[in-house]
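Every protein chain except one is present and positioned as in the full complex.
This part shows chain A:
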Amino acid sequence: MTINGDILIKVEDLHKVYHNKLHALDGVSEEILKGEVVVIVGPSGSGKSTFLRSLNLLEVPTSGHVYFEGVDITSKETNIDHHRQKMGMVFQHFNLFPHKTILENITLAPIKLLKKSRAEAESRAMELLKLVGLEAKANSYPSQLSGGQKQRIAIIRSLAMDPDVMLFDEPTSALDPEMVGEVLELMKRLADDGMTMVVVTHEMGFAKEVATRVIFMDEGKIKEQGAPAEFFDHPKDPRLKEFLSKIL
């Protein structure tokens, strides 16, 4: 895995204030480099999910800018739908389309948005299904799959768009414990292949092993960040020390 120093996502002074005056993001500035695997941790309500969802504007920030591949996607003139094709996203609750087969779930966006032929999209989908060992499920419906299988399908559904970055919003939080491993293993393989990833998770083992950088968020701010070894072994921020002492 190589981090070649190119900035993929740049966030400038991001603020998000909800109607109830809750300050979910309080001036976050950050850069994500190509090839990085950035894991964001923090207590619930720290703004980490809001931050992640701001990166592809599922959450529209109150103020501040998000640049993706040099383009200000928070600008009104930008066609966000076009840029989202290059930003894969994986959700806590999978969000597979229940009315479509697994194969259709994977090929829908490539056919409709990338204008791939059905044959082309399906052969790519089968490749991806083989990658996760679920090619036998191609014609099943999501309801026939286990949680771990659903999440792996959700990941390759995003991969079918050939994204430049993958965003993971607590991808294992809704899974039974015995299914967490298979999803993390796939994510690790993606990371090894050089995919740029931003991951919000509570899986500290994954952060330690796979992350190139770990960010700690609290009260809508980035309180501390660093390489995993330094981050976990020598935390400086008192809130981070307290947080780590509770979960490790």
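The criterion applied here is as follows: a contact is a pair of C-beta atoms (placed from the backbone, for glycine too) under 8 Å apart; a residue touches a chain by one contact, two chains touch by 3 or more; residues count from 1.
Note that contacts and distances are computed from a predicted model.
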**OP:** Pick, from "Cell division topological specificity factor MinE", "Ion-translocating oxidoreductase complex subunit G", "Transcriptional regulator" or "Amino acid ABC transporter permease", the protein name that UniProt gives for the chain of this complex that is not shown.
**Re:** "Amino acid ABC transporter permease"
Original post:
Among A:Val17, A:Ala109, A:Leu134 or A:Leu244, which residue is in touch with the absent chain?
Top reply: A:Ala109
Original post:
Out of A:Ser46, A:Thr74, A:Ser158 or A:Thr172, which is the one that touches the chain we can't see?
Top reply: A:Ser158
Subject >> Residues of chain A in contact with the chain not shown >> reply: 56, 58, 81-82, 84-85, 87-89, 91, 93, 95-100, 108-109, 112-113, 141-143, 154, 157-158, 161
